[in-house]
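Complex shown without one protein chain; remaining protein chains in place.
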Amino acid sequence: MGYGADRESGKGGTMANVIDDATIEYVGILAKLELSDEEKEAAKKDMGRMLDYIDQLNELDTSGVEPMSHVLPVRNVFREDVVTNGDGREETLLNAPERKEDMFVVPKTFE
Amino acid sequence: MRSILNCTAVELSEKIKAGEYTAVEAMEAVFERIGEKEQEYHCYITLDRESALNRAKEVQRKIEAKELTGPLAGVPVAVKDNLCTKGVLTSCASKILENFVPAYSATAVEHLEKAGAVMVGKANMDEFAMGSTTETSYYGVTRNPVNPAHVPGGSSGGSAAAVALQECFMALGSDTGGSIRQPASYCGVVGLKPTYGMVSRYGLVSYASSLDQIGPITKNVADAAYLLEAIASYDKKDSTSMPDADRDFTGALVEDVTGMRIGIPRDYFGAGLEKEVETAVLAAAEVLKDAGAVVEEFDLGMAEYAIPAYYTIATAEASSNLERFDGIKYGYRTKGCVGLHNMYKKTRSEGFGEEVKRRIMLGSFVLSSGYYDAYYLKALRTKALIRKAFDEAFSKFDLILGPVAPSTAPKLGESLADPLKMYLGDIYTISVNLAGLPGISVPCGKDGNGLPIGLQLIGDCFAEKKLIRAAYTFEKQTVAKRL
Partner (left out) sequence: MSKHYETVIGLEVHVELATKTKIFCGCSTAFGGAPNSHTCPVCTGMPGSLPVLNKQVLEYAIAVGLATNCEITRDARFDRKNYFYPDNPQNYQISQLYLPICRNGRVEIETENGKKFVGIHEIHMEEDAGKLIHDEWEDCSLVDFNRSGVPLIEIVSEPDMRSAEEVIAYLETLRMLIQYLGASDCKLQEGSMRADVNLSVREAGTEKFGTRTEMKNLNSFRAIMHAIENETERQIDLLEEGKEVVQETRRWDDNKGYSYAMRSKEDARDYRYFPDPDLMPVHVTDAMLNGIRARQPEFRTEKIERYKREYDIPEYDIGIITETKHMADLFEETTALCGQPKKVSNWLMGETLRLLKEKNEDPEDIRFSPRHLAALISLVDSRAITGPVAKDVFEKMFEEDIDPEAYVEEQGLKTVNDEGTLRAAVEKVLAENPQSVADYKGGKQKAIGFLVGQTMKAMQGKADPGLVNRMLKELLG
């Protein structure tokens, strides 16, 4: 909501202007990070500065250039459909902060 | 005991096999050294003397029974703490994994064990390999072995410092944007970042999956070749592992660069490069030229775009890779809080350090709706252009020669205050990761304060052998000159 509007209005200016409180709040929700007020201020500054720096990529003409996800020319890496793993319960649960009846305990999820 | 510590890894193993030393003596010497130095330098997060000695005993038995005959049998090795080690704490220098004990080992670690190398402990690093100084570790900083007022570099700072301080005979690091080469350079040891796909990433806790690669940090080039040969493999558990690469690296330990074409990118010698570093690196080029290489300057191009592209791609991948740390399956979980999303946020906010959070935030942003094309795809297109620039360079040259870092190791506490400035220090190493190339850092001198300077050689994909041959020749030539 507010975020979208802010983002629109930010176009044309520097990214430092776009990264406002609402953006930091929004990204915090996406990244599941809760920042203190100080951290938020710092994040706003850092992110704005980094993005302005990254914006120098706009000097480059990349039209017609395929985005390169992988550097290796490898395709079609498969495994056969054969069961190779046995009962992994103990190893899976080895580091569980909280377990019950061979399951991980999590705060109640609401549907 | 001193003489044993002066051995290289390969020399040590030969002496153990010859009965001159035992693997147990080697490990004892290492722990004696650790006893002297670790307090001040703090290279390790996890050390367990007793189990290390027990493993050394077992290896010694196998060596005597001729079950272990390889070139690294009996050699104490440090393993960076982002490599999973079965039954041994693997924290990635983060609070969020303060109690994570994997039930499996990284493929590279398994290969080390098969080779008979014996793990000393888990080396300190920047948290989740995010940093260039080893100051972002939750478990405290590592200090530069030459001058403890300085950083050892990062993120594999613990590994590099441990090798330089003789707190091990060799080490594994990982390199996403320079994390092997730069600390090797700052600590005066050899560090090799292999071609992407050369070493299995299975069991390496991912920072940026498309850039991460495990590699050796060693006392000299020969050790690097042997250690790389031990850990490199095609691994069916890693889809990004290269099936048919030449993995015979020790065959390249030949002192001969006759006719080898070496390019020096002019773009690497501009503003920002310290004069002493420049002088030492150019002198190194002369050494190779004298040895028969054809050295030539050229314009590589794209150098200034590597850092912005890298910090877009790496943080984007990191933001996703680090989502799994949520307090449910392993690691740190916040105490007594209500509600699922609160638990996530508190756990992660308390568990991650500042630099990690900074990168997660940036990475989440560049992938978010409305910015993906402008940032992430733009960075991937830039990456393609960077690779193209290297492809063109390698049509003319066998190797590219330049500095590892613009300066020698900075003082502790100077870097983190200004992250962007710290990121700029990665300028010579980062494009190598973006293009998936191999690179090696070899000591090539010292600055006025005695801090080591590193020479970087960059090869084409899967051309590690050329890299090793040139580095080996350079090392032999400089050692000969010093004598």
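Residue numbering begins at 1 within each chain, and the chains themselves are lettered A and B in the order written.
The rule is simple: a residue touches a chain if its C-beta (ideal position, glycine included) is under 8 Å from a C-beta of that chain, and two chains touch if they have at least 3 such contacts.
Source: prediction; values computed, not measured.
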Shown chains that the omitted chain touches within the full complex: A, B
Residue among B:H111, B:K219, B:K329 or B:R469 touching the omitted chain: B:K329
Option from B:F31, B:Y186 or B:Y344 whose C-beta touches the chain left out: B:Y344
Contact with the hidden chain (one of B:T46, B:Q182 or B:T240): B:T240
Touch criterion as defined above, residue of B:L47, B:I63, B:L204 or B:M260 at the omitted chain: B:L204
Subunit B residues touching the omitted chain (full complex): 83-84, 90, 92, 97, 100, 102-104, 106, 201-206, 208-210, 236-240, 316-317, 319-320, 323-326, 328-330, 340-341, 344, 364, 367-369, 372, 376
Hidden partner interface residues of subunit A, rising order: 26, 29-30, 32, 69-70, 72, 74-85, 87-89, 91-93, 100-109, 111
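Simple rule for what comes next: only the chains that are shown with their structure count from here on.
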Centre-of-Cα separation between subunit B and subunit A, whole angstrom: 25
Contact footprint of subunit A on subunit B as seen in their complex: 99-101, 103-104, 196-197, 210, 236, 239-240, 242-243, 304-305, 307-309, 311-312, 319, 323, 326-333, 337-346, 348-349, 352, 354, 357-358, 360-362, 364-366, 368, 370, 375, 377-385, 387, 419-420, 434-436, 461
Touching residues (chain side subunit A, partner subunit B) in the complex: 4, 7, 19, 23-24, 26-28, 30-35, 39, 43, 46-47, 49-51, 53-58, 60, 62, 65-72, 74, 77, 79, 90-92, 94-98, 104, 106-109
